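Of the protein chains in this complex, one is absent; all others appear in place.
Then we have subunit A:
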C-alpha cells in the first residue's frame, strides 16, 4: 500500500477527477468509476427556481456516502466570493470541510489570482476548512500557501481545460521538492502521458476533468488515466535510470560477439 494522505485521511487512488462537461450523470458516474477516483470535485451553483422539479441531482448520481466530494470555487474572482461559496458547500455537505479553493484572476486564461487566493486560504483555514488549493506554478506562492495551512498544493501544469500538458516541469519539481504537504497537478493535463510525466516527477496526485470528459470516449480515457497515474507513481518509486546525454551504453554483453576473422562476407 502506498496511500495518498491528505489531511490525515488515506486514499488508495491518486487520481482525482472533476464531474463537469459530461453528457449526463450516467456518463459522469461511469467515468468516475472507471477512473477509480475516490475524491471528486463538484461546483456550487444557484439552483433553478421553479424549473423542472424532477431534474436529476448530481449528488444522487454520486452520493457523498460513496465518494469524497470536493466542492470547488470555480468561477470565483474574489476571495470573498470563494469563501462564501465554500461556506455554503460546507452546509450543503453536512459539515464536510475538505474543499478545493481557486480564485481566478482573468476570464481569458483562467489564471489564478494568487494574492486573492492567499487571502481566501487564510480565512478558510482559520474557519476550520481543509483547503486543497489551486495555484500557479510559482514555488514561493506554493510555499506561502503551505505555511498558511493548506493541506494540499495544486499547481497548474498549463491553463485550465487547455490540455496543453506539463509546460514547466522544472517549476513543478521545485514545488514538489520543497513541499511538506501533497502536491497535485491540477489543470492542463491533456492525455495520459501528461499525467504519467507529472507522477514521474514526484507529484502526489493528479486532478483532471477535461482530459477525461473531453475525450471521444470518456469512460475509456478515465480507465487509461487511472493506469497512467498508477504507472507514473510506480516509476517514481522505482527511481528512473540516470539520463546519459549523448552517451550510448549497450544493453547486451560486449564479450563473445561473433566477429568475422576475414573481411570476406558470404553473399546471401
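Everything below uses one rule, namely that contacts are C-beta pairs under 8 Å (C-beta built on N, C-alpha and C of every residue); 3 or more make two chains touch, one makes a residue touch a chain; residues count from 1.
Definition applied: contacts and distances are computed from a predicted model.
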Chain not displayed: protein name in its UniProt record ("Xanthine dehydrogenase large subunit", "Sulfur carrier protein", "ABC transporter ATP-binding protein" or "Alpha-D-ribose 1-methylphosphonate 5-phosphate C-P lyase"): "Sulfur carrier protein"
Touching the absent chain when the full complex is considered, from A:50, A:128 or A:256: A:50
Contact partner of the left-out chain, one of A:59, A:164 or A:231: A:59
Given A:19, A:158 or A:223, the one touching the chain that is not displayed: A:19
Subunit A residues touching the omitted chain (full complex): 18-22, 25, 28, 41-47, 49-50, 53, 57-60, 69, 71-72, 74, 84, 87-89, 91-93, 160-161, 207-210
